[in-house]
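In this view, the complex is presented without one of its protein chains, the others remaining in place.
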Amino acid sequence: MPRFDTPQDPLFRRINASLGFDRRLWPQDIRGSLAHARALERAGVLDQDELKVLRDGLGRVADELERGEFPFDPEDEDIHMAIERRLTELVGPVGGKLHTGRSRNDQVATDMALYVRERSERAVGLLTALMSTLADVAEQHADWPMPGYTHLQRAQPVYLGHHLLAYFWMLRRDARRFLAARDAATGEMPLGSGALAGLNWELDREGTAAELGFTGPAPNSIDAVASRDAVLDYLSAAAICASHLSRLGSELVLWSSQEFGFSEPADDFSSGSSIMPQKKNPDAAELLRGKAPRVAASLQTLLGVLHALPLAYSKDLQEDKEALFDAVDTVETCLVAADRMLAGTRFDRAALAAAAADEFLAATDVADLLVRRGMPFREAHGVVGSLVREALQSGRALSELTEDELRSHSELLDAEYYEVLASDAWIESKLSAGGSASARVAEQLAAARAALAELAG
Amino acid sequence: MPRFDTPQDPLFRRINASLGFDRRLWPQDIRGSLAHARALERAGVLDQDELKVLRDGLGRVADELERGEFPFDPEDEDIHMAIERRLTELVGPVGGKLHTGRSRNDQVATDMALYVRERSERAVGLLTALMSTLADVAEQHADWPMPGYTHLQRAQPVYLGHHLLAYFWMLRRDARRFLAARDAATGEMPLGSGALAGLNWELDREGTAAELGFTGPAPNSIDAVASRDAVLDYLSAAAICASHLSRLGSELVLWSSQEFGFSEPADDFSSGSSIMPQKKNPDAAELLRGKAPRVAASLQTLLGVLHALPLAYSKDLQEDKEALFDAVDTVETCLVAADRMLAGTRFDRAALAAAAADEFLAATDVADLLVRRGMPFREAHGVVGSLVREALQSGRALSELTEDELRSHSELLDAEYYEVLASDAWIESKLSAGGSASARVAEQLAAARAALAELAG
Amino acid sequence: MPRFDTPQDPLFRRINASLGFDRRLWPQDIRGSLAHARALERAGVLDQDELKVLRDGLGRVADELERGEFPFDPEDEDIHMAIERRLTELVGPVGGKLHTGRSRNDQVATDMALYVRERSERAVGLLTALMSTLADVAEQHADWPMPGYTHLQRAQPVYLGHHLLAYFWMLRRDARRFLAARDAATGEMPLGSGALAGLNWELDREGTAAELGFTGPAPNSIDAVASRDAVLDYLSAAAICASHLSRLGSELVLWSSQEFGFSEPADDFSSGSSIMPQKKNPDAAELLRGKAPRVAASLQTLLGVLHALPLAYSKDLQEDKEALFDAVDTVETCLVAADRMLAGTRFDRAALAAAAADEFLAATDVADLLVRRGMPFREAHGVVGSLVREALQSGRALSELTEDELRSHSELLDAEYYEVLASDAWIESKLSAGGSASARVAEQLAAARAALAELAG
Partner (left out) sequence: MPRFDTPQDPLFRRINASLGFDRRLWPQDIRGSLAHARALERAGVLDQDELKVLRDGLGRVADELERGEFPFDPEDEDIHMAIERRLTELVGPVGGKLHTGRSRNDQVATDMALYVRERSERAVGLLTALMSTLADVAEQHADWPMPGYTHLQRAQPVYLGHHLLAYFWMLRRDARRFLAARDAATGEMPLGSGALAGLNWELDREGTAAELGFTGPAPNSIDAVASRDAVLDYLSAAAICASHLSRLGSELVLWSSQEFGFSEPADDFSSGSSIMPQKKNPDAAELLRGKAPRVAASLQTLLGVLHALPLAYSKDLQEDKEALFDAVDTVETCLVAADRMLAGTRFDRAALAAAAADEFLAATDVADLLVRRGMPFREAHGVVGSLVREALQSGRALSELTEDELRSHSELLDAEYYEVLASDAWIESKLSAGGSASARVAEQLAAARAALAELAG
């Protein structure tokens, strides 16, 4: 820098440089530079020949980067400077005209917006694939009874397909969040905001925005370079999505335990132990679970960086990148892994059914029998609670209580009590919309397919 | 509970109970209970007389709560149980019928969705008010020059109105996030999902959803009671919004310093010192800044609670409430305070103008002069950098360099150099869309007014 | 405040005031004020009569606060001002002398240090009680076999006592952290630092420090009022401790499931369901688990508040209090609840033993048999892996493989193989220090008792 007496200290250059991590932004940077060059030509800053030279040069730079043959220089501070430096090497001084009417501040903000847009769309694609697998697996297990849990206690029986579809709807909400992040990253193009105050050149920002797929130019140049809202939107969507995946991973770990025995991971998504030869560990499910906090931490990092930060651009904003890139890589990997892992998981119908045959799961149904005979629910709840207690204390199942015992608890109880306890009826009684009865699960699957079609469409 | 031998331990009851903080949900609980009672009547579980008794009873309960005369009982575990208990005291055993086809799990989830919806709308209202004040204050100061900053170094001059409007657009994005949170909380009604599996009663969920203003019933009963996505959406919007406010607060603290001297808080939004009689502290701005981390922490809390949590409902989910309520109270207070504080802030035109008259702010414009004469920008940047260095080393302003000195740096420099440095032209040269030139700020104000109309409409 | 024209806005007063939450600091404030008054007397600022009046007055104020009869005033901004205001009401203008040589900045920092010190000691006391219960329960179950888990897969058998003692050592580390927090809060007395620069009075800070139990005065007045390190130390200890308790809670939830069936919570620490009469939910264990994130969030809040905050005192620092108080209340409650809950938990010896009898748990021991016969461990691991695979594929237990089959895998295998699989030997073979063999568990219990004695001593 001409105004400085001494060159930058190597340590400073190292901490200041972002090339180590921002080089992945090169496609966005090239794309933005091409659009900017065209705007300069429309404004008369470049003539048509110069534009052609710059376009060809940028094309050659892109090729070099694509092929991994780009000659990085130790002096390159970031990918933006590296590209401009290389461009000038290739095309001569006219390369120095590209930065007319542009600052790294609006350039970086634009690259990040383009990047967030692409990764948001990628996340939606991966979510759609995982949701599709979930719908398939749910359909295949649509009539496999299992216990539904609250407080990790067996509560009421459900179908495995119904349980799995719970994740489908979580992920659909995630897809909506990523779509919102994409829209946020599409709404306001930073390019043309300059360092912070706008440009001395009346460039055609509307045209550039259209070319780059933005709805329009950012309305305020200071906000455009100072904000990282699009990144926050992505990170927020990613943190919530990762939290959903952690619940799925947690359940698969649980179900893979010998005690539950509900499922077994595929061999190719498991690992053994360095010491215990019998072990088959659900590592992929554990990683799905264990990766969520780092995504939430990325969001927290950026919120922390922005805390109390004066406008407009400050160097602190460079911290947005590693936080975002780590979240992108983590979430994308987790989504693919969840899809593959789920597709390979083998469920054990007998183990699930045995657990679902636990008579206590029918307690609510017995209470509802009393309600249908006129007893207020709160009172029926008490009667059945007493029956449960009597059964537990005498070490019997509910169906082993005698009719006399039943009647001592309530006059309204008779032999239909034993019918209610007959297992296959319980799930089917959950006939309300969104419930676990077969017809409702079928409805839900149809709705899921429709939701997928909408996402894909 | 009938199935237990011993009553709950007082310590356990204390940690288990949520009445201390969930009582603010009573309006939502009453509203949901009324709609549920009507659904029970449509399904034939209640007859019309019973429905009337329950409606009247719920009305009396609501009155008691409204007037602060509700007789809470030490045994009340939460607001839901308290209301049902009181209802039964008032109307007799028929009160016990209200909980037919309902579980606290879907009841709480519904109350929370209704609450999130209301608070999201409230947040949008408060944002709109603050944005309106921002637009007004920006308009009043639309032509007050001040330095724009990057890295907290004077960079290029802008108008104060332009700087303030940067916050306007941040807040508009916040409003959109709260609207999305509202929509998320409106989309899927949990009520009718029962404990987790659905109901033994085919209640008219569509009708209840319509009555409560939901788009429709939640499609999956397990997801409906296990998820806290609507709360996450609110918290995410709140955390980002609070981060924006922290930047505003931080700048007002900075500007209130004697060194900047750009603004002074109103007396009625300041405090003094217990020991230093001369102090006038910008406490409100500091709190705006200092409150942001607790909102981000609320989001982090709920993400942490959900981490690895098996489906469906677990008691851990009760931790959603204090996190949400604290964020609601904090963000709403901050929004009102920001509005009031901003309206009362006095800006110092002379101090701003003096800072904006710093000639170095015109360095980019001098470079652009060279560009207009054909020099590539990168080279022009170097020439001006040398001029700056020469001025600094000789202790002069840029305008004190002689024409001979200028020419020794570049043949392209002549007397127009001095014209460029003539201060009032600098800001107006930022004529690109979204820039700081007066015409652009006027455009922006018009766009801001239109955005406000859209939010209010 | 005399320098202001207009009184504070009610909204501002509300957000600015901290009396709603800082009133719990009154004992610390009184204690600090008494010591300060004595220092003023030693310095000649107060005469002996004035000192007596102030001491008596502060005693009366403390009595009022103790009895809940202190007349708070809507104008009281915080507990410090409330106490001084009331003191002056009681003793007249001499009350106004108490604030000589003191600022709210050093006063609050001192109160917080005293508070952190007391709560750290309280935490150590509660930890000691819980550790004592853990040692007792471990001793009672010192020879109950159960499976040890890695990846939630049965890995090797251990004794329940051994497993429970794992928590003992985590909590001992927590106790050490709280002791370090106490020491940090004891090292440097802020009082006497004034607003930030020190005092115009050469007060005897050494004497005051000794009186208040500090090691000495803080060496730098600016640091003394600007830092919240003692609070951070407490919060860090609390966050880690809560994370340990969340693991304990998580395991108790797991073990209470029907699938594990290893333990059952006491009735008085459980709750039922509003809809399912059979449910007995381990709510206390769930809350132990679910409360950890809010404690971590308190730490995150304060780190966030301190981020980038210029020295010395800023109003943002007021945000330390609610974060700390919530963490204190949460951790103290969780520690008591964990103690009580654990003491009441009933373990099921038969269920644990049945799970521990899983022959696959002996796979490592079979490998070690081969090692003792000269085979490198890595090779032995492979041989046993093949045996496991053969058993699984043919649906047999390891002990059902024939000697011929064994020999087809390795010449080194003979009838001792079956002896190794004989269950009761497995745990006892873990004879290394810290291992699960009975003698080692006994050693460990003795070490635990010694550690308790050290903490209590």
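Order of writing sets the labels: A, B and C. Residues in every chain begin at 1.
By definition in this document, contacts are C-beta pairs under 8 Å (C-beta built on N, C-alpha and C of every residue); 3 or more make two chains touch, one makes a residue touch a chain.
The model shown is predicted, which means the values in this text are computed figures rather than measured ones.
K.L.:
Indicate each shown chain that the hidden chain touches within the full complex.
P.N.:
Every shown chain touched by the left-out chain: A, B, C.
K.L.:
Among C:D76, C:D111, C:D267 or C:D365, single out the residue that touches the unshown chain.
P.N.:
C:D365
K.L.:
Would you indicate which residue among B:I275, B:A327 or B:V420 is in contact with the undisplayed chain?
P.N.:
B:I275
K.L.:
Of the residues B:S33, B:T88, B:S221 or B:Q300, I need the one that contacts the missing chain.
P.N.:
With B:S33, B:T88, B:S221 or B:Q300 as choices, the missing chain is touched by B:Q300.
K.L.:
Considering the complete complex, identify which of C:F70, C:Y115, C:Y149 or C:F178 is in touch with the unshown chain.
P.N.:
Among C:F70, C:Y115, C:Y149 or C:F178, only C:Y149 touches the chain that is not shown.
K.L.:
Quick one: say which of C:I15, C:A355, C:A437 or C:L452 touches the chain that got left out.
P.N.:
Touching the chain that is not displayed is residue C:A437.
K.L.:
What residues on subunit A make contact with the chain left out of this view?
P.N.:
Spelled out for subunit A, the touching residues are 1-9, 11-12, 14-16, 77, 80-81, 99, 102-105, 194-195, 253, 266-278, 280-281, 283-284, 286-287, 289-294, 296-298, 300-305, 307, 314-319, 322-323, 333, 336-337, 340-341.
K.L.:
Considering the whole complex rather than only what is displayed, give the residues of subunit C touching the chain that is not shown.
P.N.:
Touch set of subunit C with respect to the missing chain: 1-5, 45, 84, 88, 93-101, 105, 148-152, 155-158, 162-163, 165-170, 173, 176-177, 180, 184, 188, 192-203, 205-206, 217-227, 229, 232-233, 236, 239-240, 243, 246-247, 249-251, 254, 289, 292-293, 296, 299-300, 303-304, 306-315, 364-365, 368, 371, 376-379, 381-383, 385-386, 388-389, 392, 427, 429-437, 440, 444, 447-448.
K.L.:
Would you write out the residues of subunit B that touch the absent chain, in ascending order?
P.N.:
With respect to the unshown chain, the touching residues of subunit B are 147, 149-156, 253-254, 256-261, 272-283, 286, 300, 303-304, 307-309, 355, 358, 360-361, 363-364, 366-367, 381-385, 387-388.
Criterion: only the chains that are shown with their structure count from here on.
K.L.:
Could you classify the subunit B-subunit C contact as same or different, where same means more than half of all interface residue numbers appear on both copies?
P.N.:
Both copies touch with mostly the same residues.
K.L.:
Would you mind pulling out the distance in Å between where the CA atoms of subunit A average out and where those of subunit B do?
P.N.:
23
K.L.:
Using the touch definition from the top, which residues of subunit A touch two or more other chains?
P.N.:
149-152, 155-156, 254, 300, 303-304, 307-309, 364, 381-383, 385, 388
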